[in-house]
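For this depiction, one protein chain was excluded, whereas all remaining protein chains were kept in their positions.
The first chain written gets the first letter, and so on, giving A, B and C; residue counts start at 1 in each chain.
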Amino acid sequence: MNIALPLKTDFPALQQKIKGHDLVWLDSASTTLKPKSVITAVHQYYTHCSANVHRSVHTPSEEATAAYERSREMARKFLNARSTTEIIFTAGTTDGINLLATSLSRGILKPGNAILITQLEHHANIVPWQMLRDYHGVNLRIAPITATGDIDLDAFRAAMTPDVKLVAFSALSNAIGTVLPVQQMVRIAHEAGALTLIDAAQAVATMPVDVQALGCDFLVCSGHKMFGPTGIGLLYGRETLLDELPPARTGGDMIKSVTFEKTVFNDLPAKFEAGTPNIAGAIGLAAAIDFLLNIPFEAITRHEEALLQYAIMKLQEIPAVRRIGTPQKQVSIVSFVMENVHPHDAGSLFDDDGIAVRAGHHCAQPLMQHFNVPATIRWSFSLYNDMHDVNRALESIERILKVFS
Amino acid sequence: MNIALPLKTDFPALQQKIKGHDLVWLDSASTTLKPKSVITAVHQYYTHCSANVHRSVHTPSEEATAAYERSREMARKFLNARSTTEIIFTAGTTDGINLLATSLSRGILKPGNAILITQLEHHANIVPWQMLRDYHGVNLRIAPITATGDIDLDAFRAAMTPDVKLVAFSALSNAIGTVLPVQQMVRIAHEAGALTLIDAAQAVATMPVDVQALGCDFLVCSGHKMFGPTGIGLLYGRETLLDELPPARTGGDMIKSVTFEKTVFNDLPAKFEAGTPNIAGAIGLAAAIDFLLNIPFEAITRHEEALLQYAIMKLQEIPAVRRIGTPQKQVSIVSFVMENVHPHDAGSLFDDDGIAVRAGHHCAQPLMQHFNVPATIRWSFSLYNDMHDVNRALESIERILKVFS
Amino acid sequence: MTQAADLYQDIILHHSRSPRHFGTLDAYTHHIKADNPLCGDSYELFLQIGDDDIIRNASFEGAGCAISKASTSLMLDAVIGKSVAEAEALFVRFLCLVKEPGSPESQDESMGKLAAFSGVWKYPSRVKCAILSWHAMHDILQATHQKNTQ
Partner (left out) sequence: MTQAADLYQDIILHHSRSPRHFGTLDAYTHHIKADNPLCGDSYELFLQIGDDDIIRNASFEGAGCAISKASTSLMLDAVIGKSVAEAEALFVRFLCLVKEPGSPESQDESMGKLAAFSGVWKYPSRVKCAILSWHAMHDILQATHQKNTQ
C-alpha cells in the first residue's frame, strides 16, 4: 500500500486546497493529474528547443525531431509494438478512433460490412461508427452486456456473423470499471475474420497493455489519462494494415511529393501524421511513459485493487447507496447512485468537501440506459490515492445523505 | 525599431547557444518561439488545475472549463469573430483544413462541384482537397500566379466558373512571402457564389486578421506559429454555415444525447469539438493572443518590414544570390537560392554559425515547380529579430560562398 | 460541507422534496419540454395563459436534480397570476440573480423565495440546472408575445 504515499508529492495539483480542504482527486478516469517530470518535460521543450520537427537542417529542429522520435520509441516500448512504424501520434482517443474510422472507410470497410461494438462503450467508440453507418452504408451492431455489466460472451460469439469486419471495444469500461476479456474477444473476432480495435483509454494507466499479447489489430489511448499532456494520444496499428490503409488526414510531412495531379504519400508512420504535430505533447507523453515504466505495474494494480475493494465494501454498508454495475472483474472505478439524491447534487456536495468526483453519464448514455439511470456518481482511483482519500469520500457521503434526508 | 529589443529577453529559447553561437532564429515561419507568459500559462494549468473541461461539477473542472472558454473568447476577440460559437479549437492549420474538408464533403460540397486553390498553397491547403477529389468526386482547380509570385487576378476571376463552390487560399505565402489581396479575392469569390477559406497560418503573427473585415466564410491558423503551444489551432466559421454543416469528428462532449439508433449533436461550438480537447494548448494560445494584443500590430508590421527590406537590399548586392519570388507586396519572409550551393548545404552551414534558417521546399512543391527550383533557403522574421540578426546571417552567406567557391 | 448552505438552502431542499404544482394540467394552453440531456434533467411544463395574457395556472412533471426541480417549483409559484410581460421581466431578473455575483436582485426583497438561488453563480456548472425551466417558460412567453404582436 505504501507505494502511493511517496508519489503524492510528485503531483503538484494535489497541493491545492478546494474550498478550504486538501484536494482529493477521485476523477482520474476523466483525466489524471500530471507528475512533475511530465510538467518539466513540456516546459523544457518550450524554453529550450521549441523548434518544429522533420523540416529543417538546423540544430534546434534536429533536437526536436530526435526528441519527438524518441517519444515514439517510448510509446512503442510501452505498448510493446513491433516497430515504431506502428505508432501514430494523435490528439487523443477520440481523435484516434475518428482517424481510423475515416481511413477504414476509404480503405477496408465497404458498404454492407458490419461493425460490432458493445453496450459498454464510451461515446467516442459509438458515434464515429454511427457516422460511418450514416455516410458510408456500413451496419452497426451492439453486443449486449449482462445485468452485472459484463460482456455476454455467448451473445458476442453469436453476433460474429460473416459480414462483421471490425470489432471495436473498450478494454476497461470508464463508467463502471468492467475489465473485458480482451484476449478472448480478440480471438473470437479473429476466428470470424474480423479486425479488432481496442479502446485502451482507461486501461493504460491501470494495467499493462501489450498489443502483441492482446493480439489486437488497432489500439487507441489518450495521453491525458495516463499522466501525460492534453492534446496527445496514440494509435497503434499492425504494420501490414497501416501500410494498406489510405491516410485519413493530409498535408505537410505526410507526403513524399506533391504535384497538383498526384501526391505520393510518405512511409509509415509519417503517412498518418499530417502537419506540425503536438511536439510538446509527444515529449510530455514520453515523460509520462517513463514515469509509468519506473513503477512495477503489479504495484499499481494491487494498490488500486485494495482501494477499490475497500471502497466497495464500505459503500455496500450504506443502505441508501446502490452500486451501478457489479462486474466479475472490476478495477479502479466504481459507480453508484444514492437514494433521493441526484448525482449532480451529490457531486456539488462532494466538491464542498474538496473531493473531486464525476457525476454524470460518463459519455456512456447507452450504458446508463441499460441500467435505467440518467447518471451515476463515479469514483476512480489512481496511484496517488490512498485509504485516507476513500475515508474522506465516505464521510462526505454521510453528510450528503444528511442534507437530503 | 526598438520594440524588438526588450522582447528578445521574453523568449527563453533565444538564450541558448548553437555550436558556440547565440541562436539567431530566422525560422519563425516554421514555428515561432514562445514568450515566457505562454510557457507559464501551460505550466500553471498542469500544476494547478489539470482537470478536464465540460464534464464535472467539481471546482478544478469548473476552473478548467472557465479557462478554456475564456481562451475561446480571446480567440474570438483576436480574429474579431461575431461570437464564440464561431470559434472551433483544432490541433492546427492542417487539422482545421482537414476537419472542414470532411464536414464540407458531408454537408455542402457535392460531386461535380469544384474547389479553387492557388499555385502558392502549402501542401496543407492542397492535399486535403485532392482527397475530396479522389474520394468525393469534386474537381480541383488551380489559380495561376505570375512570374513574380503574385496571384494573377484576371486568371483568378476567369477561374470563377459557376461550379466553383469553395475558394481556399493562403493570406500570406509561407514559401516566398507574398501577401495576397484577400479582401478583393473574397469579394470576387462571393460575387460568383463561392464560399471562401483563408489559410492564415502565416498571417496571424504578422498582420492583423479580422474575419469581418476580410469577409471570409472560414479561416484557419496554428497556435505554434503565433507564439502559442503546439497541438492547438483555430477554425473560424460563419455561424450560419457551421450550423448547417454536419460534424466532422464525433465522440464525447459534442453530443446532446446518444442512443445506438440516433445521436443528437450539441450546439456550436461543441458540435465540432469531439473528446477531451487540448486544454493546456488552448490556455497557452490565449496567453499568446494576450501577448500579441499588448503590442500594437503596426509596430510588428513596421519592424518586420524594416528587417525584410534591409535583408532584400543586402541580398540583392550579392551576385551569387537569386531571390525566388519578387511579389508586389511581401512581408516577413524572403526566399533565395545561391549559385553552386544547394540549399541544404547552405542550411547546414548557417547552422554552424548558430543561424536557424529553413532550407527545403517549404511544403509548397507546386510553387517550387513554378519557379523551377527543388528548394530554397528561407529567412523569416518575427518581432524578436533585429538588424544584428540580419547582419549575422549576411556574414554567414559570405562564408558559405567562400566554402563553395 | 461548510458551503453546502450556499447552494442547498432549506427552501431549495424543501421544494425539491415536495415540489409545488407537480402533475399535469388539463386545461393548459401551452406545453413545452425542458431537457438537459447532458445531466438527464427532463421536465414538461404546462401553462394556462388567458386571453388577457395572464398566467392563470401552471404545472410541471419530470425528474432531475434538486436545483432544477426546486427552481421549477418556485418559478411556477412566482409566475402564476402574473402577466406574460411581468413573467418575462422576472425571467430576466432571475437570470441576473443566478449568474452574477452580488447582483442587485440578490439584495432585492421583491425576489422573495427566489433569493435562495443567489449563491448558484459560485457553481458555474449548476447554473444551467437553475435556469433550465426558466428558459423553457421564456420560449413559451416569447411565442405568446409574437403571436399577439402579429
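Keep this in mind: contacts are C-beta pairs under 8 Å (C-beta built on N, C-alpha and C of every residue); 3 or more make two chains touch, one makes a residue touch a chain.
Computed from a prediction, not measured in an experiment: that's the story for all the values here.
Asks: Of the chains you can see, which ones touch the chain that is left out?
Replies: A, B
Asks: In the whole complex, not just what's shown, which of B:His58, B:His361 or B:Arg378 touches the removed chain?
Replies: B:His361
Asks: Could you tell which one of B:Pro144, B:Pro181, B:Pro208 or B:Pro374 touches the chain left off the display?
Replies: For the chain that is not drawn, the touching residue is B:Pro374.
Asks: Determine which one of B:Ser37, B:Asn139, B:Ser257 or B:Ser348 touches the chain that has been left out.
Replies: The one listed residue touching the chain not shown is B:Ser348.
Asks: Give me the subunit B residues in contact with the hidden chain, please.
Replies: These residues of subunit B touch the chain that is not shown: 19-20, 340-345, 348-349, 351-353, 360-361, 365, 368, 374-375, 396, 399-400, 403-404.
Asks: What is the set of subunit A residues that contact the non-displayed chain in the whole complex?
Replies: These residues of subunit A touch the chain that is not shown: 56-57, 61-62, 65-66, 256-257, 264.
To be clear about the criterion, only the chains that are shown with their structure count from here on.
Asks: Select the chain whose centre, defined as the mean of its C-alpha atoms, is least distant from the mean of all protein C-alpha atoms.
Replies: If one averages C-alpha positions chain by chain, the most central is A.
Asks: Between subunit B and subunit C, what is the separation of their C-alpha centroids in Å?
Replies: A distance of 46 Å separates the two centres.
Asks: As a quick test, compute the distance in whole Å between the mean CA positions of subunit A and subunit C.
Replies: That gives a centre separation of 39 Å.
Asks: For subunit B, give me the residues that contact two or more of the other chains.
Replies: Residue numbers touching two or more other chains: 56-57, 61, 257.
Asks: Touching two or more other chains, which residues of subunit C qualify?
Replies: Touching at least two other chains: 37-38, 123, 126.
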